[in-house]
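Following this message is one structure expressed as structure tokens.
Removed from the display is one protein chain of the complex; every other protein chain stays in position.
Moving on, here comes chain A:
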Amino acid sequence: MFEVLQNDTLAPNVHRLVIRAPRIAKARKSGQFVIIHPEKGGERIPLTIADADPQAGTITLFVQAVGPSTLKIVGTPVGDSLQDIAGPLGKETEIERWGKVACVGGGVGTAVLYPLAKALADAGNEVTTIIGGRAKPFIILADALAEFSREVLITTEDGSLGKQGFVTNALQELIDDPELCPQAIFAVGPVPMMRAVCELTRPYGIKTIVSLNPIMIDGTGMCGGCRVKIDNETKFACVDGPEFDGHQVDFALLMDRLTMYREQEAKLVGELPPELQKKIIKVKK
């Protein structure tokens, strides 16, 4: 059993959980994830390991409640345990010394970006971080990211924090500045955002790495449910990824496959008690 040691709310329905998982903490590398099976008979939910403390035997996760299973995870009080956590899964991030790097995060993707940005900075890269969200309350981890970023640029759709607009606007300005133009870009967030970033950087030929979030089941390459198309080849994101060269990703296919269970999920959400329904944030499609 995996005890929850800390559970804080960072933004509406985004929680930081610190969980006892000594084996995973010891083995984990940047870019890897775990799969949580919150209750018997339930779904298996992939979540990036944001941080790990091998000495204390703990891992840190940032979790956004978007459906019944993630709601169950963020609803686990300190002192209670989660039934099953398996990991670390996926490949480790290939960290290079690129020089100037831009890290672009959208919504809860910012949390997935955090360990990546940190590892990039530790490897001697100059990191500029761009984070975006719908409105001020959805911007998370700005201070934590500032600790190792040259600058943290914030965009919100309603202009309630930072500049009004999308992360791509801020990224375009960065690319246009010959002094600051990055050699590599890491983008994590909703699929449409990652796609927009890749479309923006493609003409410049700037290496752009994204972290994909297909539906997963086992996370070990056994089921093929997480398949994505990279450079026209079918890959299993759980073992071959989750990070890929964004310019080779078939985003239309990924987006499409993510809608596979939309109706069934909407029905499940509809069956939740009203006070819980209100807790689920609408994921933008």
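Here, a contact is a pair of C-beta atoms (placed from the backbone, for glycine too) under 8 Å apart; a residue touches a chain by one contact, two chains touch by 3 or more; residues count from 1.
By definition in this document, contacts and distances are computed from a predicted model.
Q: Quick one: the chain not pictured, UniProt calls it what, "sn-glycerol-3-phosphate transport system permease protein UgpE", "Sarcosine oxidase subunit delta family protein", "Glutamate synthase (NADPH), homotetrameric" or "DNA-binding response regulator"?
A: Answer from the record: the omitted chain is "Glutamate synthase (NADPH), homotetrameric".
Q: Touching the left-out chain: which of A:158, A:231 or A:256?
A: Of these options, the touching residue for the absent chain is A:256.
Q: Thinking of the whole complex, not just what is shown, which of A:68, A:106 or A:132 touches the missing chain?
A: Once the missing chain is taken into account, the touching residue is A:68.
Q: For chain A, which residues reach the chain that was dropped from this view?
A: 23-24, 27, 37, 41-44, 68-69, 83-89, 217-218, 220-225, 227, 229, 234, 239, 253, 256-257, 259-261, 264-265, 268
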